[in-house]
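One protein chain is absent from this view; the other protein chains keep their places.
Let's turn to chain A:
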Amino acid sequence: AQTSISSTRKTRRKDWTKLIYSTSLTPEQILEGAEEQEGGPREDEMDEDDFFQIKTSRAEGDDVLDQSKDVLSAAELKKWEDEEMLESIRHLFITGGGEGGEGE
């Protein structure tokens, strides 16, 4: 019964093999769940007749460092202040539910 709590994460069907190897979506777009046609940044604040285009260099610049550690997001960490959240992963430890107990 405990295990069902963890599967509340929405799991939308993704064909990872296809998304990675046969689309030109950026890695970020793939993870956001964008479809091939509607990719790209929304430029709702820009009028059609604006002559000068602001260059959107989202993925450029030094804000995207070549680093292996994820930036600790405050929102993600905040989730873990919640008692229910802490309890929800108990089944991932040897002492929590199921066959449980010590030993391998």
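A few comments on the model shown:
Just so we're on the same page, a contact is a pair of C-beta atoms (placed from the backbone, for glycine too) under 8 Å apart; a residue touches a chain by one contact, two chains touch by 3 or more; residues count from 1.
Following the convention adopted for this analysis, contacts and distances are computed from a predicted model.
A single chain of the complex does not appear, and UniProt lists its protein name as "RNA 3'-terminal phosphate cyclase-like protein", one of "General transcription and DNA repair factor IIH subunit TFB5", "RBR-type E3 ubiquitin transferase", "Calcium-binding protein 39" or "RNA 3'-terminal phosphate cyclase-like protein". On the side of chain A, touch with the chain left out of the figure occurs at residues 6-7, 9, 11, 16-17, 20-21, 26-28, 30-31, 55, 57, 59-62, 64-70, 72, 76-77, 79-81, 86, 89-96, 104.
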